[in-house]
Structures are given as structure tokens and as C-alpha cells.
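These notes concern the structure reproduced below.
Omission of a single protein chain aside, the complex is shown with its protein chains in their original locations.
After this line comes chain A, so read on.
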Amino acid sequence: MKQSEFIAYITTLIGEFGYLLPEMTLIAGSLFLVVLDLLYKGTAAATVRTLATLVVLAATSLAIDAAPIEGAYLNGVLAQTAVTPTLKYFFVLMTAAVLLYPNSRVQRRTGEYQYLILMVLLGTFFLIQAQNLLLFYVALELVSITSYVLIAFSFQRKGFEAGIKYLLFGAMSSGLMLYGLSLIYGLSGSLDLALIPQMVAQSSDPTWLNLALMLFFVGIFFKLALVPFHIWSPDAYEAGPTAAIALISVLPKVAILVFFYQFTQLLDTTDVELFNWQYALSILAIGSMFVGNLSALRQNNAKRMMAYSSIAHAGTLLIGVIVGTAFGYEAMLFYAVVYGVMNVGVFYFIDWMEKNELENISDLAGLGRQFPAVGVCMTVLLVSLVGLPPTGGFSAKLLVFSSLWDVYLQSSDSYLLWLFALGILNSAISLFYYLKIPYYLFLKTTNSTQRYRVGAVSVVFLACTALLVLAIFFMADLLLEMLF
């Protein structure tokens, strides 16, 4: 590279850094929070910090609006599509909702908690824009390492144990993925997603590419907690602070799926005869749905149940990638948004349970009659998780499965039909354990005389999520328009 070329290159680089305004706002804001933690130690410190975090999030969402761009920038390392800003808004909203959880007082006592939450958000921002494998890896590690620390934030022996378990599994899978990525670099000579397919096409033998992709996919499957890479997730979910779990169960998964979809789209453009990855993904999706739903049936601990439920939902989300069409992608994102809203609501309730030292679903007996508003909201959210009308969960499942059906009609591969049939069967299985909570809430009675308190804020929060879920069913086209 000549001197003049080099200077021009650097100048465009500096000029285009403005597009990273939301990310830079987030970084500056998170540093401000860490400093604030040291400066202000008053009685209301926790509330002040939460408010400050919300202000940072608001500033970030303003910045998203201020720096719109479509296409690649920063020399093709990052790229935005029409859906990127909407996804960012969704991520910011999810983070804000998680900060309002009632039981996170222990966590909120420390400024580091909010800082780490913001770091997860930052990592997902980069994940959905990354067009370069190295940047993808760094962003993924930002999200994962933050998650390891957050799991240990419950300050119990169990939390540390789960954090270490998560760390060991995560490090192993990161190593395998990195090996796969380096093989891809050796095969294609480039880390940029746009350049990989044409480079790969030069070689005719796909054996090594298959191995590289297999290793890469293993890392991604681990982060998505798909069967058989899900072993860490129930322990981590059970021990971690509920607010952080609600965040980790949605944001990183959605962001990785967005990247994974882009990556698999590239595979279709190469002429090389690859292994049938759609087939392999279908097996994993079916396996995840079955293992997740069947294991959830036996759980009495609410958080463990939600962990298995999230494994099953990851399997359903994966259908969007298997389908691989634009419609499938839309359906997947729609599903992801609905899933995020439902999860935030249900985990809020679990957090409330923990605050009142209720851990098991059977402890909920009779509480629905005591607090009808909460009971009704929870029922709506859980019905939506099953995927029954009139809730957003139904619309989402309908979209995902109809995109799958479209592809099946075109290709008539029998495994797609199996995926379709077994996916719907799994929705029926999930009915049994999701509705266990309303069953205990309303139909069971208890002799316990203990009184619990539900604040007005909790009712409003749960009502908002339940209303959103209902609104998505009745105005599904509005959300689709917002997304695309």
C-alpha cells in the first residue's frame, strides 16, 4: 500500500466512524456508569444508577435514529440492512425492561451490574452488523464472557459453580469455533464474509470446508443452547440472577441467529458440493424441541423449566435459518421479537416469585385467586409461549411454520415435512408444562396462610407485556411493517 493510498484509506475510515454513533454512545455511557458508581454512594444510589442506565439507553436509541446507513461501511467490516435499526431498538427495549426487575436489588447495589448489562447489549449490536469473521468472534466473546460473569452475580455458591461450568463449556466451544474459523481463512484467504464464497469456489474438494463449517457450527450451536450442546443452560439459568437470565436468554440468541442466517445465505451462493447442512440443522432443531419440551415436563423449579423451554424455542427459531428464504428470515425475526416480549414477562414473574422466596411452581397454589390481575397476565403470556391464539405466539409460530411449508412445497424434501410435523407436535407437548402454572395459580388451593404482596409496578409491567403479546396477534402486520 502506497503512502497516499494509505492516507485516503485512513481518512474514509475516520469519516465512517460516525456510523458507529449508537455503539460509541453505549461505550461512553457504560464508562460513565462505572465512574458514577465511585462518585455517588448515597442512600438512593441503586435507583440513581438504574435511572442513569435508562438515560444511557435513551441516548443510545436517539443515536440509532441519528446515524442511519444501509449497506457496508468501514471498508466492509460492518454492514446494516433495513432491519438493523429496528433490531437495535428491540434490544435496547429489552435491556431497559430487564433493568426494572423487582428482585435485582442485590445486583443493583453495585455499579458493575449495569455496566455488564450494557456490555451484553453492545456485543449484540456488533453481532448483528458484523461482516467479518474476526469481528464476529470478538463480539461473540464480548457477549459470552459478560454472560459468564453475570451468571456468577447472584453471589451464591451455586451461582459461582454454574458460572464456572458455563465458562468451561463456553471456552471449549469457542476453541472449536476458532479452529473452524481459521480453517475457513486458510481455505478462502479472507475473513470478510463477502469475499469468502468466491474464494472457496476455486477449490473443488469440499472435505476440509465441511470440517471447518462443522467446527464453526458447533460453536454457534453451543451459544444457542441447542441439543446436544445445551447441558450448561439449565444450571446457568437456575443459579444466575433472573434479570440477567432474561437478557441472556434472548439477546445473544437473536443476534447470533441474525449473523448465522447471513452466513448460511453465503453457503447457498457457492457452487461447492457441501454436506447437507439444512438436514443436519433440522435434526438439531427437532432434537432441541423434543429434549427441551420433554425435560421441561418434569421440572418443578420455574427457572429450570424456562431454561428447557428456551432450548425448545431455540430449536423453533432455527427453522428460520433452515428455511433460508426472505420470508423465513422475517418469520424468524418476528418470532424472536414475540419470544423476547414473552420471556421478559415470564421472567419478571419468576423474579417476583424469588423475591417472595417462592421457587417451585407448586408453591404458587391459590395465588391466582389472591391476585387475579397477575394471574390473568401470566396466563396470557404462557398461552402465548405455547403458541395458541389469540396471542402473538400463535402468529409467530404460524409465520415460521408457513414459511417452512412453502419451502417444503418447492423442494419436497421429506425431512422438512418431518420438521413441520414434529414441530407442531412439540407445541402440543409444551402445552402441558406451560399451563401447569395457571393450573396451580387458579385451580389448586392451599392451606398456607402466608400473604404475599404485589406492587402496582409489577402489575403494570406484567399487564404491559401481556397486552403487547395480545396486540401482536391482532396487529401482526404492524410489527411486520416495523421489522421490514
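The rule we apply is simple: a contact is a pair of C-beta atoms (placed from the backbone, for glycine too) under 8 Å apart; a residue touches a chain by one contact, two chains touch by 3 or more; residues count from 1.
Assume contacts and distances are computed from a predicted model.
Among the names given as "Urease accessory protein UreD", "FAD/FMN-containing dehydrogenase", "Fe-S cluster assembly sulfur transfer protein SufU" or "NADH-quinone oxidoreductase subunit J", UniProt records the absent chain under the name "NADH-quinone oxidoreductase subunit J". Residue A:145 is the one among A:145, A:266, A:358 or A:422 that touches the chain missing from this view. Considering the full assembly, A:187 is the residue among A:64, A:94, A:162 or A:187 that touches the omitted chain. Interface note: of A:21, A:211 or A:422, the residue touching the hidden chain in the full complex is A:211. Contact with the chain that does not appear here is found for just one residue of A:56, A:77, A:291 or A:416, A:77.
For chain A, the residues touching the absent chain in the complete assembly are 1, 6, 9-10, 13, 20, 27, 34, 74-75, 77-78, 106, 110, 112, 115-116, 119, 122, 126, 132, 134-135, 138-139, 141-142, 145-146, 149, 152, 155-158, 160, 186-190, 199, 202-205, 207-208, 210-211, 214.
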